[in-house]
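To keep things clear, I will list the structure first and then write my remarks on it.
All protein chains but one are shown at their positions in the complex.
Note that the chains are named A and B in the order they appear, and that numbering of residues resets to 1 at the start of each chain.
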Amino acid sequence: MKEPVAFPSARPEGEPGGTPTPTTCSTDAAVGARPDVGPDAGTGLRAGAGGRGSTAASTSAPTAPRPRRPVFTGRQGLTVAAFMAPAALFVAVFIYYPMIAGSQMAFRNWNLNDLTDTSWVGLKNFREIFTDPVFGTVLSNTGIWVVGSIVPQFVIGFAIALWLRRRFRFRGLYQALIFFPWAISGFLIGILFRWMFNSEFGVVNDLLEKAGLINEPIPWLADPKTAMVAVLIANIWYGVTFFAIMILAALQSIPDEIYEAAEIDGAGKVRTLFQITIPSIRGTLSLTVLLRVIWIFNFPDLIFAMTGGGPSNETHIVTTWMITVTQQGDYGRASAIGLIVVAMLLVFSVFHLTATREKSATGGRPTTGGKRATGRNPRTRKTKGTVS
Amino acid sequence: MIGKESAAGRTVRILFLSLWLAVTVFPLYWITVTSFKSPGTIFSFPISYWPTHFSLENYTGLFREAKFGVYLTNSLIIATAAGTVATAISMLSAYVLARFEFRSKGAVLMAALVTQMIPSFIALGPLYMMMTELNLVDSRFGLTLVYIAVCIPFCTVMLRGFFENIPDALEEAAMIDGCSRLGALFRVLLPVMRPGIVAAFIFNFVNCWNELFLSVTLMNGDARKTVPTALNGFISSFNIDWGSMSAAAVLTIAPTMILFAFASRHIVQGLTSGAVKG
Partner (left out) sequence: MLSRRRTATALCLAAALVLSGCAVGGGAAADGTVTLHMVESLTNPTRTAVLKDLIGEFEKQNPKIKVDLISPPTDQADQKIQQMLQSGSGIDTLEVRDITSGPWSTNHWLYDMSKDLKGWAGWDELTDNTVKYAKDAKGRTYYIPYGFYGLSLFYRSDLVTGAGFKNPPASWDDLLEQATAIQNPGKRQYGYAFRGGTNANSNAVAVIEAYVADKIDRDNGFKLTDGRTIFSAPEALTALKTYFALFKKASPPSSVAWGYPEMVEGFSNGSTAFLLQDPEVIATLGESKAISQQQWTTAPLLTGPSGKAVQPVATAGWGIAAGSKHKAEATKLVKFLAEGDAATTFDKKNSLVPILKSAADDTYYKTGAWASYVKMTENPDAYITVTQPRDSSWWTEWIQKSDADIQKVLLGKMTPEQLLTGWDSYWTAKWKSQ
């Protein structure tokens, strides 16, 4: 088990990347190899802690009776600290410090139009946000935005991934081409789609007219309903890629033997999909969805470039709304919105992680876990074979 | 290998994949065609789907009037340096997160997740102040440092999943042979994880390549601008220079596309064993 095995490290490492490590390994340094090195032992944990896509939960996972051994023993603690140090330093200095320093604005009267009085106002900014009539619209729009983006992205991404598993000529080229939206900035996509959806000179209406689907140009961005549809289309276009990549990658890690076994059992396509494929990659799906929810929530660029939250505030989501408040100079209120965003996402993450963990703990998991375990070592090799 | 496919299934698959290809590629096609139209014909109506005559005016203008070459170089240097260092640092943190169990691990992972939730605007002010104090404003080095920090959390989570897929036996064997832990990490694991590392690097690179707000805030001089800043510069309050903008966009997308074309199999393969095990 990859548990806190007493793991006398060879030597306390200095700053990685800083102190020179001998290129030859001195024999006297190696002391204890881990006692449980068999492939099954290793997999046990992966299926237990890693495979479920749990993050925060991993320390307190109620399932899988894992042997708990004394945490942090001397050298091991030192190794952990040394290896974590550079990352921790960077993130603490350049992300957490500015964020915490910036958060205090949320509790102050911090308006750029008049910074002569930046006194502490407690929760006033938060109260103002919750009582703002726009807040309701913004919240429901955020919901529509996240769900309306995630679901189609997920379904299309999943379909592409499933179908891309089969080899065909130019598959590599196809992948490179359909993956490219991921490589463009959201802002650029917003600008591009804004012009494509322009009612009079836009290419979307022109194509629809040429295809005979419409007789009159649709004023896409001028009507709240179609404007939301337009921004969602742009976002779906943008985000399918990420799902497709992640799911395709996960699919390729399912050993073929499972499918062969299913076929012998006479399982149909649909049954195979729901009883083998999906349970096998549940961890991936769960984490991908979580990350995407966080990112889409925090992705004002596209809406801002396409509609600016209009017409008449009907396409504002929480983060675009925050931008307009920023533009008014009210940094106090904008920061408060920012903190509300973080809080909402934190709550969501905890729920999501708990929910997906319980599911995988009760249903499906044991079988998959076992199958994955057996297929594990060969898989590392096989993947290379099939993909390249 | 994945079971036999019926004729109908095959048709559906081909139809769907072709349709999606068309949907995906069309905007790319559109912006490329626009970039080759001469400035006066971009908005001529009816819309032409093919430039009546190819014009390189938009491209030459980029290098003549704007220092687009300089911006490309800046972005390339910064994204490569930040991507590389962030990947290296993340490997270390991902490694211990995958291989050791310690009490604060959950908190560490949650802390990584939280960084993805923070709207960057909150941190921008204090960050600028700090960078001014450190004399790192308007410096490529300074921006690189910030980008490294921005890349680390996701990169760590991604690589951690990857490490968890590699049997411990590998490095343990190496350590029995007398390698230090770091030595084992680099000598034994590195070759095995190359696809994962490539995938992580590309992810970092693309993120840095496209980053706008930090770059605008921290860079001043024309000689130190990055591509996204320059791209945004084509939008003025009263006009969007579509010709230059689309030409610049094509040049901006090109490097990432090339990277993708070469590495798409690495990405998928890398992610196969990583990323998603979170």
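Methods note: a contact is a pair of C-beta atoms (placed from the backbone, for glycine too) under 8 Å apart; a residue touches a chain by one contact, two chains touch by 3 or more.
Just so we're clear, the structure is a prediction, and the values are computed from it rather than from any experiment.
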Contacting the left-out chain: of B:28, B:94, B:124 or B:152, that is B:124
Give the residue, chosen from A:77, A:172 or A:224, that touches the chain omitted from the document.
A:224
In terms of residues, what is the contact footprint of the unshown chain on chain B?
39-41, 43-45, 65-66, 77, 80-81, 84-85, 88, 124-125, 128-129, 132, 135-142, 144, 183, 186-187, 190-191, 212-213, 216-217, 220-222, 229, 232-241, 244
Residue by residue, what part of chain A touches the chain that was omitted?
17, 20-21, 23, 111-116, 198-201, 216-217, 219-224, 227, 307-308, 310-313, 324, 326-330
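Here, only the chains that are shown with their structure count from here on.
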Distance from the CA centroid of chain A to that of chain B, rounded to the nearest Å?
15
So, in the complex, the side of chain B touching chain A is made of residues 1-3, 5, 13, 16-17, 20-21, 23-25, 27-28, 30-31, 43, 45-47, 88-90, 92-93, 95-96, 98-103, 105-119, 121-127, 130, 145-146, 148-150, 152-154, 156-157, 161, 164-169, 172-183, 186, 192, 195, 206, 209-210, 212, 228, 231-232, 235, 240, 242, 245, 249, 252-253, 256-257, 259-261, 264-265, 267-273, 275-278
